[in-house]
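Submitted below is the structure of interest, expressed as structure tokens.
Note that one protein chain of the assembly has been removed; the remaining protein chains are unaltered in position.
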Amino acid sequence: MRNKQGRLDLNKTLYRKLYLIRSAENAIIAHYPENEMKTPMHMSLGSEAIAVGVCTALGKQGQFFCSYRSHAVYLANTGETDAFFAELYGKSTGAVRGRGGSMHLSSPETGFLGSSAIVASTLPPAVGAAFANKVQNNGKIIAVFFGDGAVDEGNFWESLNLASVMKLPILFVCEDNGFAVHTPTSQRHGYKSLPRIVRGFQCAVFEDDSTDVEIIFNLARSAISKMRKTKKPSFLYLRYYRYLQHAGVNQDFDAGYRSREKYKRWLEVDPVDIQRKKLIKLGKSENEIKRLEKQITFRVENSIVKAKSAPFPDQKELFDDSEFKFSREE
Amino acid sequence: MRNKQGRLDLNKTLYRKLYLIRSAENAIIAHYPENEMKTPMHMSLGSEAIAVGVCTALGKQGQFFCSYRSHAVYLANTGETDAFFAELYGKSTGAVRGRGGSMHLSSPETGFLGSSAIVASTLPPAVGAAFANKVQNNGKIIAVFFGDGAVDEGNFWESLNLASVMKLPILFVCEDNGFAVHTPTSQRHGYKSLPRIVRGFQCAVFEDDSTDVEIIFNLARSAISKMRKTKKPSFLYLRYYRYLQHAGVNQDFDAGYRSREKYKRWLEVDPVDIQRKKLIKLGKSENEIKRLEKQITFRVENSIVKAKSAPFPDQKELFDDSEFKFSREE
Amino acid sequence: MTRTITYCQAINEALLEEMRLNDRVFVYGIDVGDHKKIYGSLNGMEEFGPDRCFSTPLCEDTLVGFGLGAAINGLVPVNIHLRMDFLLLAMNQLVNMVANYKYGSGGKLRVPLTIRAVVGRTWGQSYQHSKSLHSVFAHIPGLKVVMPSTPQDVKYLLKSAIRDEGPVLVIEHRLLYDFAGEVQSLPSIPLGSGRILRSGKDITVIATSWMNVEALKAAEILETAGVDVEIIDPRTIYPLDEELIIQSVTKTRKCIVADLDWLNCGFSAEVATLISEKCFGNLDSPVKRIGFAPTHCPAARSLEDIFYPNAADIIRAVEAKLDLKPMDISREDFYNHVNKFKGPF
Partner (left out) sequence: MTRTITYCQAINEALLEEMRLNDRVFVYGIDVGDHKKIYGSLNGMEEFGPDRCFSTPLCEDTLVGFGLGAAINGLVPVNIHLRMDFLLLAMNQLVNMVANYKYGSGGKLRVPLTIRAVVGRTWGQSYQHSKSLHSVFAHIPGLKVVMPSTPQDVKYLLKSAIRDEGPVLVIEHRLLYDFAGEVQSLPSIPLGSGRILRSGKDITVIATSWMNVEALKAAEILETAGVDVEIIDPRTIYPLDEELIIQSVTKTRKCIVADLDWLNCGFSAEVATLISEKCFGNLDSPVKRIGFAPTHCPAARSLEDIFYPNAADIIRAVEAKLDLKPMDISREDFYNHVNKFKGPF
């Protein structure tokens, strides 16, 4: 059990990360229409508590993989916004030197081993990376984030099976927002309950649909300690509501495939809002919180300014790191 | 309920098919060492009751797919041995004109839509064929046979999911012999019970480890009537013991990966033996059975003679049915 | 009758017409049944009901195999993939199964399966959403590969694909969707027939898909310098209209292949080999190839601009072949990737 101060500190840390993600994405929403961030944008709004809860629970012993919906995990892991925005603007100062854009963030030095624009495709490398950790006995734990759509793909089942039979230190984090693009799970999943099925595997399952980051943090901690004890993978099954369109920065409740009412209900438990309220309840002052928010907003704005003025990659960089030389054509 | 004569007729039919498969494969064992059947042979010995029970239960409304371990399903479905042996000898009179060999039998005109040397690869087309049947409302039912190794592959999970969510008339028949080549399920499956997991899907599960063909026949009938009622796929999970090596016609108990003792226990309930004994118990005379067996053995021997003397495909046939013309090179 | 419609409308017409003619034709795949209607190419599908146009789970390999099973069992499936790169998940069913299923049935089964896949630069899609792969599919016996560049061609080649008894891949370029062009009513355009997009006498440019847009622009600019470029659009990558290519190069004696793919072991190599063989001794210079830069596709525009081949590359290559001094093209109005396309996809 954490003492009161400890709990406050934890919640402040969690809030700082939530707010960082939210304000970075709000800045994207503001600037995307300028058509300068020429990259297909998949926003995390609504899901922030999952990335923050899990990444914080794993801390420095964590290594992370996720999908093209990568902002929250990247920001929760790295805490930085300079290379983040530079990457969205396709600049040479970007996280991956302007090569990847929003769908392909990566930050190996902080343990964020990669994201991918191919659904379910980071699951297999996540399992392999967990094997490497096990063999090297370095105490590191992999967390791989994926959507309910990734669960449709063979890569998911093969990876779950492989990790289970090999007893690897990996945390599967399924972020179920009920849709793959616009197609609901009911049209894609030939079963009612994924957790029920996963429980059949040698893998501990934890599920929740809370947007309270502290609850997710604690769930992830339980999952990790279970993993350490049983030497089996764990599976976190978490529901959330995607606020915006599948890709892009707008709402799309008029498209007809889902209702604004449901959104409103989830908005009442918006992860950033409720965490803010909790902080106040725990004794933080409105002013203190505002100061923190201001710092973050300032940092985000500053990163955008820097990103905008940074140079595009030099054309000489085209062949860098390609492991490919085709001498005739150069 | 079937009357006594009906039950006897059924069991005689079932035995005839069992015996056909067994004697065809015994003939393969006898002739394979001559090195004239130049095709990788995956024998069905031990599993015959599954193919015969399921194929007979589905009858003419059935359409079938299976793996490279295709002899039993081919013979149970077609009841013929001429084109069968001709194919094993690579002759132009073969089931697929000498193109496929043992791993690629096919007989569309009798409803055997194909086998494949790629593990799990007939599952997706089986689901698509079931969709075509549903749309055309023709009452046909697909049965797709696959091993416990196929279950490892993403194609299995994707196909199970797709058939379940689309509510297609398909019978999944998992033939679990405990091994993929020499690797036991315990080293490959990250779960204790596959049926338990499949029950989580919208799919009815039936399991048994009987070698009594009549039991399997009845199980398949239940599965089919369940399917007709619920409009959901069914899943038959059946265990058997592979008598011979993974590929080839010899035993391999000295290889060390499995014990001869277990084999002996299964041999006591050999599907052909116990069905023969049942026939006698049901009132068939030893002589009658012998006559039937002789006929079959004769037919098999005759097919081999014909296959041996049949011509190899003419070299002009190389490009037939290839959908590919490369005029420059011809 | 000639009408002007977009490439996207042409796809839509082809599908509506074939589905009305043949009630065995159906369309399916990931995102196929939703309100976006695959960039509008599936408008009006409500007419056919949910069994003939529907969304599926995400499982590319199984979806292609599903099409195979439906095809051999009486239906005519059209399976759509929003990005060519996703077909890499389906190579097993495509190459190990679909390509040879007719052959493996002793010729008894037909596989009238059409696969539509979208390729092409839009903005910042980067290295996992940018492959073409027609070279890979053309390498595999049993698969036909079509790459139409105009509304006319996409309409009739898609119809031919659907009517074909074998599997056909129809590769559509995303940026062409909004391009309008004249469409005549034709009985059909057979698979395997190329087209002279522009007649010329000085040099032959063989271009695939979007590269035809770039080649036309290059030809227009080169015309002002007195250079008369012939452009050949093979339209189908396999089977290839070899005669058309050979005739053109025999006439011009100079050739550039502008392919929307990597060069190494690609379609451009096949065409260059064909010409080197059939026009042996009749060439003024070796065939020049233009294609993707031999690296991964970058997101940043400054790199995207040099990863993808364009009209300027063609102009420079033509000048080199004809021993001309480089023209000033700084004021030319090239296709503007920066402002034409707005995201996210």
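Per-chain residue numbering starts at 1, and chain names A, B and C are given in the order in which the chains are listed.
Just so it is clear, a contact is a pair of C-beta atoms (placed from the backbone, for glycine too) under 8 Å apart; a residue touches a chain by one contact, two chains touch by 3 or more.
Predicted model only: the values in this text are computed from it and were never measured.
Residue B:G154 is the one among B:G128, B:G154 or B:P233 that touches the chain missing from this view. When the missing chain is restored to the complex, the residue among C:N96, C:S193 or C:T250 that touches it is C:N96. Checked against the full complex, the one of C:G124, C:P294 or C:G343 touching the unshown chain is C:P294.
Residue A:A95 is the one among A:M37, A:L58, A:A72 or A:A95 that touches the chain missing from this view. Only one residue in the set B:I29, B:I215 or B:A247 touches the chain that does not appear here, and it is B:A247.
If you put the missing chain back, the residues of chain B touching it would be 32, 35, 38-42, 90-92, 94, 98-104, 116-120, 149-150, 152-154, 180-183, 187-190, 247-248, 255-257, 312-315, 317-319, 322, 324-326, 329. Looking at chain A, the residues touching the absent chain are 63, 95-97, 99-100, 104, 106, 108-109, 113-114, 116, 118, 121, 123-133, 135-136, 154-155, 158-159, 161-162, 165, 320-325, 327-328.
Interface residues of chain C facing the missing partner chain: 61, 85, 88-89, 91-92, 95-96, 99-100, 103-104, 127-128, 131, 135-136, 138-142, 238, 262, 264-270, 272-273, 276-277, 280, 283, 285-287, 289, 294-296.
What we mean here is this: only the chains that are shown with their structure count from here on.
Using CA-based centroids throughout, the chain positioned farthest away from chain B is A. Averaged C-alpha coordinates give centres for chain A and chain C that are 36 Å from one another. If you average the CA atoms of chain B and of chain C, the two centres end up 42 Å from each other. Mean C-alpha position of chain A lies 46 Å from that of chain B. The set of chain A residues that touch two or more partner chains comprises 152-154, 187-190.
Along chain C, residues 56-57, 59, 61-62 each make contact with two or more other chains.
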